[in-house]
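What you see is the complex with one protein chain gone and the rest in place.
And now, chain A:
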Amino acid sequence: MSQNSTNKQNRNERAERDESADPTADGMDIQTDVSGSVAASAGGSPTRETVVSAKHISVWYGDDQALSDITMDIPERSVTAMVGPSGCGKSTFLRCINRMNDLIDSARVEGDLYLRGKNVYDDDVDPVALRRRVGMVFQKPNPFPKSIYDNVTYGLKIQDKGGDYDEIVEESLKRAALWDEVKDQLGESGLELSGGQQQRLCIARAIAPDPEVLLMDEPASALDPVATSQIEDLIEELAEDYTVVIVTHNMQQAARISDQTAVFLTGGELVEFDDTQKIFENPESQRVEDYITGKFG
């Protein structure tokens, strides 16, 4: 509870700092209130480099097509939300970015997906190395049955990364807005924490090895409203440094926290991808408007 307010305070401070540091800052400031200025959403902003670029991605599970011909560019240091009804393929697309679909025997991916210009589906790409640059947070909080400390350092250990682990643990937990709650119990099991704390621990674990992209698959869907709001605040903050791609069922959540929104509809089709404000206020497609206004889905 107190954490939540600290959070907001931090963000406000940071926002102020950003403004004072560079009054001419264009669309780079990741303040993502939909009601905010147009500059806050930056899908078309030329200053923002594309990090993830999908070209004609299609995915099949056995004979069932889960995604059909997805092409989209995800800009750096922003929040990109994927919304759509169940089974529309939004999670599947997320799992294409770090090749988690490789772990499903029946899954087959066609098309190209570039991470900073390198096609991750090239033969010479090691999915293990790829996943070290693309962190992931899952729907259900899944801390390891290890201590909080060992959870956060897990990525560093498997990657043989050196550095001051104590410092990295503190830094990561602070960024995940969990430090104040757990600093005196780092040796205790991560499973002792509440659901919302566990999810923030998973976020700390994902950012500790400093990935470039952070994928989040409905990270708040298993949490209560207070924990959800903490996670949302956190996501907005993380987008200052990371490229965040988030799948969500929750339209309001997408509207609140994202800069760009991609709307997937049944059949694994990407119907519209644009600035969040545009998608929610004036979508091109009638189907998207119907979905967003709750006429179906």
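Operating definition for what follows: a residue touches a chain if its C-beta (ideal position, glycine included) is under 8 Å from a C-beta of that chain, and two chains touch if they have at least 3 such contacts; residues count from 1.
Everything below uses one rule, namely that contacts and distances are computed from a predicted model.
This complex has a chain not shown, and the name its UniProt record holds, of "Phosphate transport system permease protein", "NADH dehydrogenase subunit L", "Phosphoribosylformylglycinamidine (FGAM) synthase, PurS component" or "Monovalent cation/H+ antiporter subunit B", is "Phosphate transport system permease protein".
Residue-wise, the contact with the chain that is not shown comes from A:142, picked out of A:71, A:142, A:194 or A:252. Although one chain is not displayed, chain A still touches it through residues 98, 100, 103, 128-133, 135-136, 138, 140, 142-146, 154-155, 157-159, 191, 202, 205-206, 209.
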